[in-house]
Structures are given as C-alpha cells and as structure tokens.
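Complex shown without one protein chain; remaining protein chains in place.
To keep things simple, chains are lettered A, B and C as they appear, and every chain counts its residues starting from 1.
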Amino acid sequence: MNLFASKDDLIRWLDSLLQERTVIAPVRVQEQTVFQPISKVEEIAFDFDNTTLSPKGWFLPPTETLFSVQGDDGQVELVPTLVEQDAILFGLHPCDAKGIALMDKPFLQEPGDALYRERRSRTALVGLACGQVQPECFCTSMGSAPDDPSNVDILLTEVEDGYIVQAVTEKGKALLPKGLAEYKGKVPTPPELQAVPAKEVISAMRELFNDPYWEQLADRCLHCNICAYVCPTCYCFDMRDYADKGKVERVRSWESCQSPGFSLTAGGYDPRTTKGERLRQRFYHKFLYFPEQFQDVACVGCGRCVRDCPVNIDIREVISNLQQVMEAKSGS
Amino acid sequence: MGPESPFIPYLATLKTATQLTPDIKLLSVELEDPDIRASFDYKPGQFALLSAFGEGEAPFGIVSLPLRKDGLEFAVRRIGTVTRALQELEPGDTLGVRGPFGNYFPLEDYVGKNIIIIGGGIGMAPLRPVINKILERRDNYEELLIINGARTPQDLVFQPEFPSWMETPRTRLELTVDKGDKQWKGRVALVPDVVKELAPSPNNAIAIICGPPIMIRFTLAGLRNLGFKDNQIVTTLEAKMKCGLGKCARCNIGENYVCQDGPVFTLEQISQFLEQP
Amino acid sequence: MSVEYQPKVIGFLCNWCSYAGADMAGTSRMGYPQNIRIIRVPCSGRVDPLFVVKCFQRGADGVLVSGCHPGDCHYTEGNYHTRRRFALLREFLDYLGIAKERLRVEWISASEGQRFAELVSDFTAELARLGPRSKI
Partner (left out) sequence: MELIQQIRDKARKLLEEGAVEGVIGYERASDGVTSRPLFAYDPSATERLIFDETCAHNLVKYLLDKKGKKMAVVVKPCDSRAINLLLNERQIERDKVFIIGVGCPGMVETSWNHKSETLQAKCRSCQLFKPLVYDFLAGGEIERQAEEETYSDITEAETESVATRREFWLEQFGRCIRCYACRQVCPGCYCPVCFAERLEPLWVGIRIAPEENELWQTIRTFHLAGRCIGCNECERVCPVGIPLSLLNRKLEKDVKELFAFQAGLDPEEQPPFATFKKEEKLEFGE
C-alpha cells in the first residue's frame, strides 16, 4: 500500500534513524556523487545522475580485515572482525539493489560469507526510483527497471512535493515512520529506455570462445580495473596477510580479472596471458558462467562501465556485436 | 565447532617437516581441535588451503590418506612467498588449514580398469594418495603403470615409497629424468616420450596426469594418439585459488570453478575451455 | 617537547665512507642519540626513493641518506646520482606534506666520526622540535 511523505517528513524520519543507526547515502564530493556514511541529513544529495561507484562497497568493502592473529609464544588465537552496527543504505537506484541481490547468490551460498551475511541482515535498503535516466542506462534489458521495487526494503518515488513511500518487506514496514497518509495520487510512469536485445547472448557466448572478436575488441583495452571496480556485480577479491603494525591481519581487497596477477600461479603459469583472453573473461563471467551457476545474468544495466571506460568498451555494443558475429557465423 | 566464517582457518601444529627434494618438503600437520581432527574427512584428489600467518594462503593437495595416524601431509615446493614461509616453519609452530575442498578422483569408477598414473615433478604429490589407495585395495584394479618424471634424479618425489610401489603385484614403476647425473642409471627422457615409448593400451584404461602445463599438453597429445578418448584422461588442474569456496572467481576456468567443480576433471569436461592445455 | 616523544630516524649509510665514519664515532666513544637505526648500503646511489618513502609510510619521523663527499665515491659517480634524485625527492615530499627538514642528505667521510655524531644529535633535536609526523 503506497503512503506519502513530504520532504520534511522524510528529513525528520532520516534524522530519527540517524540517531541509532549508520546511514549511508549519496553525497556530493567534488564533482562526483559517492555513497558514504553521513553525519547530518543535509549532506544527502537527492538529485544525481549516477554515483561513481556502486553501493556494493558497503557489503564488500574495497579493503577489509577478515580476522587478526593474536597471541604470542606459540599460543595463537584468531579473532574474526565483528559487525556491530545496524545501518540504512539510502538512495540506491533499483539497478544497484538488483546488483546486491545478484552478489547475494555467491556470497550467501553455503558455506556463506559470515561478514557479508551479517552486514546484509543488519542493513535496510531504502531505494529511490529513477525520475530520469542516463543515455548509458539499460536496466530494462537486464531484468530490472527504473521503478523495480523487488530488491529493496522500502522504495521511494519522487512526486511534486514529496515522495511515495512503498514498504516492500517486513524489515521495511518496521522502519516506516508512523502516521504517513495513504497516497492516492497518480504514480508517475517510469522513463523510457533504449532496449539492448540480449536474448541470444548466452548461446552466442558458448560458440564464440575462440573467436578472434575478443582479441580485436581488446586491442584498445588498457586493462585497468575501472570497469570492475565501478560495477555493482563484479565481486572478485584477493586475500593476503599483513604483518605490519605489530599484528598479523588477513586482508581482503577488491581485485579484477584485468589485473596482471589475477590468474598467475606461483610457478609462473598463467592460463590467461593475452589481452583478448583477459577481456573475454570479464564478459564470459557475466554472460555465461554466472548465468550457468545462478540462472541470472551478472549485469544490471547501470551503465557505469560504459560511462567510465577510458577507451569506450561499451558492454551494450559487445552484447549486440556477439549476436551479430553469431548470425554471420551461422548464416554463412 | 568449526570456524564461524569459512574464511577463518582451523589452527594446526606442524609435527614434522622432511626434505623430499632440494625444493620440496613434506609437511606433516595435526589439527589442534580434536573434534575437527576427527571430522576432517577427505578423499584422494581433494586439497586444503594452508595459511602461513603473516604471508597468506595457498592451495595444496592433501597427499596423505585418511585414517592414517600421521595426520595430514602436504608436499610444499618452495616457489613463492607463502611456500617459503611454510618451509621455514619449525615443528611445533602453528599454521592454518582450511578445507577439505574440491572434488576427488572417483576411484570407485575405476574398479576393474587398467590405471596409468603419470606424474611430473611436484605433480606426483597429489597422485601419491591415489597410488596408495589403489595399493590398499590392489585386487579391485587391473594393471597399474606409474610413470614418474622429474628434472633431475634428486627431484623425484617420494623416492622412499618407490620400493613398496614396485613390489606390489601387477604394478610397474617407470622413472625418467630430463637430465641425469653420474649415479643415475635409469631412463633419461621427457615424460611424453616415455608415454609414447611404453604405449599403454587404451582399452579399459584410465590415465591420470598431473604435472607442469607443458608436460600435460604433450602427454595429452600422446595419449590421444594412442587412442585414449577424452573421458578416459583425468587431470588435476593447478590454478590460482584464493577462497576455495567458489566466491572469489580466481580459479574460473571455462564455466568451472576449479576449487568446487575440480580440481579433478576429465579432459572431456575442460578441453573446450583449456586455453593452454 | 614532551620527554616521552622520541623521534624515529632511519639512516642509510654508504659502506665506504659514512658507515666507516659512524664506526669511528662509536670506537672513539663519541656518543650520539640511539634514535637512529642505521642501514648499510653499498653506495648512497643504491638508496631508492621507494625505500625513503616506505620509511615515512611505516612511521619514520626522519630519514638520513649519507654517502662519500662528491668526488670521493668508491664507485666514482654513485653520489652524483644520489644528489640529483634526492634534490628532487626532497622538494616533492615537501610538496606532498612531508616537511623537507625530515629528509637529510649529508656527505660524511670515513674520518668524520665527530661530524657524524654531531649531525645525528642535531637532526634528532630538530625532529623532536618538529614533533611526530601526523600519521594517518
């Protein structure tokens, strides 16, 4: 049932939440918008095209300590990192919410990642439906939508003098401020998006593993980690120990299949050395391996990689090229 | 109670560390928590992630057999930061063990078959439990041919166990080295050439290979020439692994995660995606 | 300055001149503050700017790079390169917020034990005045 909250209702509600929880929201930093914990509600940026990084960093931080090794003279004790605070992740668009739902699949699959699971259960997602979309957005082609409520606890949709408030889950209902009137007005229709036909991409992928398309596409690729780090569904990570500052910590950090050491084994053998093999791995993981394992494509159409790739490797173009190469192959 | 997070290893103590070859040490490790030690069940082919606290973690095949009294054994070749730290552990030191991970050699499917085991250098280590398991139930299997190659004679792994392998009925051990030395009287040849020379028959046979990628590539070709089909050739893939839990996607070869769907694969499963067989 | 704050100093001393100079200071009982941890290097030219920045990252309050007087280098030109590298690095670190006074380059010959001892105590005193580097 849709309720209505004026801008002031929303501010008061967020203020009350801020007293006993951490609130992570989009904040303007220089010319960028980033998700970060806020100390005052005024810091929240409500109108932004898209954040630089996706909100996945709250559940899988760029760097975190998994556990620290304490004890001396042989008596070793492993102290796991604890998650102590409840949190609100405010202002994420439906595509980012779906990104988090996709990351749940590997991380919560038994044996689940305890840190990730704890953060997920103690964080409520308050989504913000998209009023306008960017030219690089293609969420509707990837199974999401500008007003898709399915992966958030509460969905807000902006109307003239306030927001439609839709509690989606029990967790959302429990958080709602009391005394909001029912919203009877018209629900704004979501903006239109250009479709990216992707029906055949999985079957095309199966055939084109050794196709020269990948080496040609990778010619201009710089092999930096931008596309993986801004992406809401890239979750590869690296783990190593740190023995500085007097104690040993096992640190987990973001990693990307484009970086040089990603698949390099200690003996020097590396199954993916050429540019094409590395770039191919990014698309195969998203459009073949993840779907085979979890029955869903690991892309939510947020367009961040399209926006930030220094050499414009456009994932929508790759999806259509693959299907064209497939048609040319089967046609000829 | 196991570790709350699957990333936290079980604590274990190093019992003995014996030098097998100039750069390979056999670590015998005992899990500290008795309940975990009792429940830590594994099969030949499975691996564990060993933690050298302060350096990091790396995957190692478990080369001992379950229910043996001497704890878990791992053959560690000094090749990087973690292996160096593991080799520098003294008996009594603490390390971390996570696992057992991955699938295993389906030995029950190989009953009644001729088995050809081909190991190169440290690649022989994960095959040792397979051999010992077969020797434990020798009558279930037909002919057993073991081809073990290495760069030089001292690099041959598990030499103390060669006599027991050779004395077992219907079992043949063929050793070879890339470069011999004064005392070496055996064969000096590359493993793929030995396979071609001995030309094992593919009927009712299973070939199990493990070794450096270059050896696997040429041995696979040799076996195919001898008539072995891809589902008769089994290998255990050495890939970069980090979490062992199918999450960090480092060991993604084709649509498989080596840490979960492998490391043991038939060639049929991975030939399409094996970029560099 | 508060008594308990003791600046941590790392000294890269070239084996042929400065290390010998420090040795001489020691053997002839010229005391100098033990705040300095000395790392012997074959030549001041061996000191990679990465070593110096790593020292600051890991908590050093001051770094000394010391070699033979220009012209006396055992390897003829090592200290000429040191001079160029650290002229630039010192400026650059200051620009990044690591005060220029925290990185010193000195030429100390094997016979200048006295000068080495004075230099270390002077450097330590100055670092004590500057206070701890604002660690992150």
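Here, a contact is a pair of C-beta atoms (placed from the backbone, for glycine too) under 8 Å apart; a residue touches a chain by one contact, two chains touch by 3 or more.
Just so we're clear, the structure is a prediction, and the values are computed from it rather than from any experiment.
*Asks:* Out of all the chains shown, which come into contact with the hidden one?
*Replies:* So, taking every chain into account, the missing one touches A, B, C.
*Asks:* Which is it among C:10, C:24, C:63 or C:89 that touches the chain not included here?
*Replies:* Considering the complete complex, C:89 is the one touching the chain left out.
*Asks:* Take the complete complex as the reference. Which residues in chain C touch the chain that isn't displayed?
*Replies:* The missing chain touches chain C at positions 49-50, 53-54, 57, 69-71, 77, 80-81, 83-99, 105-107, 134, 136.
*Asks:* Going by the touch rule given at the top, which residues of chain A touch the chain that is not shown?
*Replies:* Considering the whole complex, chain A reaches the absent chain at 29-32, 34, 52-53, 62-63, 134-136, 216, 219-220, 222-226, 229-230, 238, 240, 242, 251, 253-256, 259-261, 275, 306-308, 310-312, 314, 316-317.
*Asks:* For chain B, enumerate the residues touching the unshown chain of the complex.
*Replies:* 80-81
Methods note: only the chains that are shown with their structure count from here on.
*Asks:* Based on the touch definition given at the start, go ahead and assign the chain network to line, ring, star, complete or other.
*Replies:* other
*Asks:* Return the chain whose centre of C-alpha atoms lies at maximal distance from the corresponding centre of chain A.
*Replies:* Checked the centroid distances; the maximum from chain A is C.
*Asks:* CA centre of chain A versus CA centre of chain B: separation in Å?
*Replies:* 38
*Asks:* Would you kindly tell me how far, in whole Å, the mean C-alpha position of chain C lies from that of chain A?
*Replies:* Roughly 48 Å separates the two chain centres.
*Asks:* In whole angstrom, what separates the CA-based centres of chain B and chain C?
*Replies:* That pair's centroid distance is 51 Å.
*Asks:* Specify, in ascending order, the residues of chain B that touch 2 or more different other chains.
*Replies:* In chain B, no residue touches at least two other chains, as defined above.
*Asks:* If you look at chain A, which of its residues touch at least two other chains?
*Replies:* Expected reply: no residues.
*Asks:* For the complex, which residues does chain A have touching chain B?
*Replies:* 66-67, 69, 74, 76, 78, 80, 106-107, 109, 111-115, 209, 235-241, 243, 248, 250, 252, 255, 257, 262-267, 269, 271-272, 277, 281, 285, 288-289, 292-293
*Asks:* Any idea which chain B residues touch chain A in the complex?
*Replies:* Residues 3-9, 11, 51-58, 79-80, 82-83, 92-94, 96, 212-213, 238-240, 242-243, 245-250, 252-255, 272-276 of chain B touch chain A in their complex.
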